[in-house]
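Apart from one protein chain that is not included, each protein chain of the complex appears where it belongs.
What follows is chain A.
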Amino acid sequence: MGPKRPLGLGRSSLAKKKQKILSSGASPEVELELKAEAELEAKNETPISSEEVAIADNELTVELEEAVDPTDELSQLRALWFTFLKSERDNELVLNGIIHECDRLLRNTVGTKESSLKSSSNSDKLPAYFHSIYALSLAELAAFNSETDKVKDFFDAALERVQLGFESHPNSSELFLAKSKILLNRIPLEYISKMDLDSQVSGSKNPEVLNLLEDALDSYSKINKNENLKNSYFKECSEILDSLNDLLDIVENFGRNDEGLDSDDEEEEIEEQQQQLEQKLSKKHPLYKLAQKIKDYTLWWRKNTQDLLLQLDFYIKENNLDKIQNEIGENNELILLYREINKKLGQSYLIESEEPSSIYASLTYDNEDDLNEINGLTAENSSKIAQNLIKKAISYLLKAEDPESPQSWVDIAEAQISLGNLFELESDEQENIYKEAEKRLRKANRATHGKYDDILNNLCSNNDD
């Protein structure tokens, strides 16, 4: 009998529904039948119900790293975890699968020990990353249950896993990373999400958010920054720093209207939104103490982000990643990360420049009361400070410039326009900077088929005036 004749897509799918990607490359692949998870016992140790598990007849392709044994269960677990991290992270089923697998591996290990060594629940044969994956998966599950009162249980269980891991691996960077990440996710999800402007510190329900944050940063500081540099290290550290940045942003804008500032909003609208921003939290508000220390934490974030960037820069050069990228024409994920970190640092300097810039603008163009200074700054001082900050921002944004991302060109152009605004009207310096900005904007506008028409028209009409 010859080869099989195909059925149509519709007819085949009636029989079974699965999709497979066949790569013509030769990377090893493992297929994981998630339906098997449904048959696993739901354990009481973790807050998961059997209904949550028994969902689908799905199939997932998990790519193993090169040079690992595809039959090794721990390698499979790790690969599955990375697959989840790379995905949209919206598949609760995969998470449940990971947690059940962790449970199973733990039981097996403990079981072996019990029978052979008569030991109690020792799990020290399991590597630190096992505990980290277990803990982080539990914490990720909290996000899927944010509407329920299970959030606390998930985070408690996650931190408990980290603690158990520390018992066998007291100095594990992986566990410090996990702890920091879990705490930083816990603050907004479990606490801030339930607060409003009228919230007050009250007993154990609102623990000191500041303490949790300090604990998270302390954990991050204990990571050994010199061991085992690899892709996942940079990504995980950057994710923690992003979480911190987001948290600071949430606290800074707490109680503010959702709709973002738009670059073309009328001035009065911007002022109105600024007023909202300045809405003060009461001293009894659970976020008050943290809000008072935003600047310190922003500096902590910046310092640690710069350190990570230096390390990443070194790693990229040492491994010739930029050269390899040019040759194969594909984007290396670490180079994308390098640009992303630069972009965030650039943005942080731009944000810092807003206050002196606006003082300069007020004293120079809107000074009806003939003030010499605002907040101790003269027009000259404020301009100088703002210029330095924006120049620093531009230097980062230039490193973030991506030949394939018009938005990255626009980011530079917008910073240049802000810089230009700090020079005397129609001065040569201002005109030259605006021209530079216009060049980038035009290029970006062409690449995006008119997305920046409005900013460009604005810039050019100002120039023409």
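Rule of thumb we're sticking to: a contact is a pair of C-beta atoms (placed from the backbone, for glycine too) under 8 Å apart; a residue touches a chain by one contact, two chains touch by 3 or more; residues count from 1.
Throughout what follows, contacts and distances are computed from a predicted model.
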Omitted chain, identified by the protein name its UniProt record gives, among "uS12 prolyl 3,4-dihydroxylase", "Integrin alpha FG-GAP repeat-containing protein 2", "Cytochrome c oxidase subunit 6B-like protein new16" or "Ribonuclease H2 subunit B": "uS12 prolyl 3,4-dihydroxylase"
Omitted-chain contact residue, chosen from A:75, A:109, A:145 or A:405: A:405
Residue of A:222, A:289, A:399 or A:451 in touch with the missing chain, whole complex considered: A:451
Residue of A:331, A:367 or A:388 touching the missing chain in the full complex: A:331
Chain A, residues in touch with the chain not shown (by the definition above): 2-14, 16-26, 88, 259-260, 262, 264-265, 269, 328-329, 331, 403-406, 443, 446-451, 453-454
